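For this depiction, one protein chain was excluded, whereas all remaining protein chains were kept in their positions.
Here is chain A:
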Amino acid sequence: MTSTLAPSFLDQAGSPELPAPRGPLSGAVIGALRGAPLGPVDPGGAEPYGDDLQLALHCCYELHYRGFAGVDAEREWDPELLGVRRELERVFLAALRADVEPGDDVTAEVDALLVEPIGPGVRGVSHHLQREGTLEQLREYVAHRSIYHLKEADPQAWAIPRLSGAAKAGLVTVEHDEYGSGRPERMHALLFAEMMTELGLSDAYCAYVEHVPGETLAEVNLMSLCGLHRSLRGASVGQFAMVELTSSPGSERLVRGMRRLDCGPASIRFYDEHVEADAVHEQVVRRSVLAPLLAAEPELAADVVFGIRASLFLGERMGERLLGCWDRGETSLRMPLA
């Protein structure tokens, strides 16, 4: 049997181009990465979830993943850029802390996530795509999601050395599955790339950054923020748990939507894999990550709840952006797909 690998994706080790700035904050960061002196950066008055701040943060974080073409990899540890990143993070985190109700009952939080709302009154992107979304809307959704899924599981991998004992082993069990359990052709990022190619989209890393709005970047930036700060490891686990606990039914809806739209096998396979994988991951996250983590470090409970609620909050903002644009007959992206 010939290999089904998409060589274009697995061979992609290169760095993406720097995106175009969207305001003074992203302008300062991107300018500095292009070699200009870093001017004063004051994010104090910026919209915390807006395009400018979120793109600036995205660029700061990407230095820790793939970097950018033409940018020295050592800029990852440029103290000036790290200082700017810290200021941007303070504004983002303060807004999230203010917008998200605090709590410390992880069991109640998880139980609430495991109740599945059904029926015609449920508003959600996967519900819309299952019932009536167009192929063009599905392609837009995949473009939004590509910012995360082409590095699926990477932001949560930062949490591994920040955990210990059973919680670490549990998290790695799930991460190992996300990375294909040692088989590159099963890596979830690759399955996503194959879906993109089948849908006529570019599978190049960060190819759609210019297209996606701040709402989309904010979701991924939350993952990087929590992953890169040891002090936020509880929130990182909470964010991870939220995704793993809620994605199985959502993936099933997307599989149905894709069948309705006559999508090809690679498209259906990505979400089909997640129906089964995340039914397992839900169990592993609850029993082998959350339970031992909270037994070892009960003081992290409030941050776990924060991670769950902050990712739900940002997920709802992104969902509203998509559904709102589609209700008005507009593209949910900053520019239409080619």
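Keep this in mind: a contact is a pair of C-beta atoms (placed from the backbone, for glycine too) under 8 Å apart; a residue touches a chain by one contact, two chains touch by 3 or more; residues count from 1.
Basically, contacts and distances are computed from a predicted model.
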Of the listed "Cobalt transporter subunit CbtA", "siroheme decarboxylase", "ABC-2 type transport system permease protein" or "Iron-binding zinc finger CDGSH type domain-containing protein", the name UniProt assigns to the chain that isn't shown is "Iron-binding zinc finger CDGSH type domain-containing protein"
Contact residue for the chain not shown (choose from A:Leu38, A:Ile160 or A:Ala279):
A:Ala279
Please identify which residue in A:Ser248, A:Ser267, A:Ser311 or A:Ser332 touches the non-displayed chain.
A:Ser248
Out of A:Glu89, A:Glu140, A:Asp154 or A:Asp177, which is the one that touches the chain we can't see?
A:Asp177
Using the document's definition of touch, tell me which of A:Asp72, A:Glu116 or A:Glu185 contacts the absent chain.
A:Glu116
Which positions on chain A touch the chain that was left off?
114-122, 173, 176-177, 181, 248-249, 252, 275-280, 282-284, 287
